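In what follows, a single structure is set out as structure tokens and then discussed.
The other protein chains are all here in position, but one chain of the complex has been omitted.
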């Protein structure tokens, strides 16, 4: 359990002082509370973000010093905000939270923070924070499953619903089957390929306006093995990126 | 494990719909990342808030419908913000987070949310949110260990440091020994009675200006039994309050 | 009338230049417009803050240079905001006002400002300003009747209504009988001990929800002598604190 | 002393209820803390606003119900902000203060508030508030010495410095000699006709950049009689305007 | 077409680098979309601002380096906001836009920006920006037809409606007949002298409350020659002012 040595919530002051002295890269997992249909729970993004972050810490143990902050469990959920399991923050509030945690981290003498993000809706707010912090000489990195593209193309069996959007689908369900199978009820998994409105890119639609389920894709095709193949690649790539960020610190 | 039936992060959409139909009282645990010296970890307030909330859900199982939201792990930490394990949000951001989660909850048809708060520094920001939400016909309750006063006076053996402030002391350490003993290292517990500045009420002091340790009180006097006595009373009182809030819902 | 020599509103530019050259401690009295029942007027807090500040200036005359700013007559009034004589600002606006006056004061070369506050509802907003100004290397002190506790316990004859709240009661009415008797109509004084709701600490209540009168306590027990005993102690303690703040200036 | 019957700070709850029942026009005097040279004190605008408002209340006694709020003593002071007796708020804060007091007044059932303003620098911020409140169906009137133009042209003996700006001059000093002679030191009055920069309308200049004194005009020509002639006209016009505002209330 | 050499929208990077190296004064034309009755279009202020700015650039060609930014076509339109051709921004947004463009300009190494403003309603928001930028050591100048007063008095044949307000009148229509005759339909020009409310200075009135037309004055008296006389003087004065601003740059 190497991750315990990096987990801020478990450390006392002496341990924190020692950890800070190593100038670690801070890791902030971030998810959302959002409906994922019937086979996955509303906390799916939080569960994934937390476990991915822990896996990353384990991977880096002994090579790159990192500091694991607690997960931010609420994110920006707009497209599914009227679904029963969704609770949302505004983009502006998400940006503020990240800015303030980053500044607190900088005040401890650190120079780099990575957001291990499992919820796509957070990305715009995080990007605003990234740019503002760059002016303050602090590096904020955003990890949205880096390194997933190639293995995903390799393992995917079912078509995608939309070039940019998928949800609770073959891929995300595979992540859960690999990292958190106890939360998955495959007997309730469905395949759902709604027709997106022709002007979906131009007009703001909540998904409930064109889809009966929050699932976008074919969850029945998910397997733990697919999840493992992709996420092993993701964890490797994340570890590589953190190593580079660490080595670039002033 | 009744708490699973109320835990939003574990529920699928059908379960969430059923839960919402019962018009539950929403519970939002709230802590902070804050130094607690050497015998308690920086996540102490988060650990306490989460476990207290779970205990409350268990207590209410079968009698009052509740909906457990994930813990907000960052809070307003000013007095100890320069200690190694402290990371802070501003009061204004804490207020915004709570307002937005409450409005999201209201949009689901609910009328009441309770904050199970284990970090005193959050109280002012929560109070601002309580008053604003009252104008919006939504009840936000704040639980700061309700019902603790009488049993605390009964079990306390060591003097308090200050009428309003204590930290990582006989009482809080007893809470941890009862609810989360695996995080406590009693061999590092100390007694610390710093001299507060005579103008402490008038001038803003960070505690590091007058105390070598974040501990304020005598942690060595803590026992799991003291924690159990107080927290059993707290959980009873919280359950009673939630029951009343539920019965008063329009 | 020594206070005239410190009263910014009465000084011309030459006098202001001379006063600023002495690096005085700035004093900002602060009250509120708030109902005080039938025996005290809505301006009670303003009258008390102004007279206390003048008394403090007189006390310090010849020993510690001070600069008296005009009274801020509007404050944060929530608990009694629906009473006929109450007019309120938001916490955020109160904080902004104080920050801007403090920065204006700092721009004149001064390093310390004291708020002589007679309205408890202002305290949270002032505290936010205190902390922000500390980061800007400016000391903002908050005086909420410092030194009152011991003499109050000595002279009080009637029980308190609540550990934290009292209003237009034995004590505050005694202050007015001592400092501003021409505003008091003792023939209308009442004793009012309403039952606070059991969940008063958890839920935001306006006082009108449980009390027919804004009076919280027994105003009939007030005497000018009680007021004098307490306020003499308060003025002594304020003078002592200002002296210390002055001597600590960089 | 009719004004006492309208002065919120002096009224108890029964009196406030009776006053509110008459649907009075609220009066909010507003000044500033600003250098006025050597012959007038920094509180000049506050003194004038307060006394003008009291004179207006006296004038209206028995005919139009009015409610006198306490004076707002800090205003927006930019042009003279670097003078020794000047302390400033931002336009945005001034607007917020007025909006919140107006909304508090509206919550009491009133429909009209008049700002009796003696500091020209407040006008832009007040205007923003006027327009916002109009959308909220609340009338906010701004009185900047209404009715002064004709009598001023009649009594003025000395040239003006600038079409839009004058300060501590023949006219303002005459106001003080009439309303508050105890604050005027005519032996220190000067005549000051600085050369305004040719691009004064285009570039933001503080007055200290082109004038050795805050006096803009000839204060030596001031007399109490001039002040009386103008201000009697102003008070008459203000009374007339308040009467019309009252009669137009819904 | 000298103006092309200064027009940012027409320049490539090499040209921009060369222009910036000359430390030009930046010019930002600013208008509004606002009803101007029947004889002038809603874009009148934009057309005037753009053409005046181009004329200024032509005038300065070869003598003072300037950089022409694109026109800001939306401004603060309150008085006529309910007229059919009016679209408005808030004062706060106008101030923000200007601050951000100025800071972007400063980041390029420039020290001075001039707003060539053809819409009076923008002035208050611009003034706030001027003062804030002065604290940031950046000069923002505001040109509201400088130099127009004397020639206007010389050519004007018809009375003015109000000391401060005129609109789509003899003068503004003359400007259009001179600079943009293709947009003017003199056959629809009218003379309109509405009665302003007696309390127009004290109460916020939209013009529709007292005038059937947005025209304030006598548009039928407009001629291209009057426009030319005034605007030649304005352009000369603007050129002179820009020259001075350029020579004062640090």
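Note that the chains take the letters A, B, C, D and E in the order they are written out, and that residue 1 is the start of every chain.
Here, a contact is a pair of C-beta atoms (placed from the backbone, for glycine too) under 8 Å apart; a residue touches a chain by one contact, two chains touch by 3 or more.
None of these values were measured; they are calculated from a predicted model.
The hidden chain, counted over the whole complex, makes contact with A, E.
Which of E:16, E:150 or E:198 touches the hidden chain is settled by the complete complex: it is E:16. Screening E:6, E:54 or E:69 against the full complex identifies E:69 as the residue touching the chain left out.
By the touch rule set out above, subunit E reaches the unshown chain at residues 7-14, 16-17, 20, 33, 35-43, 46-47, 69-74, 81-90, 93, 96-97, 100-101, 104-105, 107-108, 183, 185, 188, 214. Contact between subunit A and the unshown chain involves residues 78, 91-92, 124, 127-128, 130-131, 134, 139-144, 146, 199, 201-204, 241, 244-245.
What we mean here is this: only the chains that are shown with their structure count from here on.
Think of each touching pair as a link: the shortest run of links from subunit C to subunit E has 2 of them.
By residue number, more than half of the contact pairs of B-C reappear in one of the listed pairs D-E, C-D or A-B, namely D-E. Copies subunit C and subunit D of the same chain sequence form an interface built mainly from equivalent positions, shared numbers / all numbers used being over half. With centres set at the average Cα position, the gap from subunit D to subunit E is 32 Å. Rounded to a whole number, the gap between the C-alpha centres of subunit B and subunit E is 58 angstrom. Centroids built from CA atoms put subunit C at 50 Å from subunit A. Residues of subunit E in contact with two or more other chains: none. Taken chain by chain, the contacts run in an open path, each chain touching the next and the two ends left apart. Chains that are in contact with each other form these pairs: A-B, B-C, C-D, D-E.
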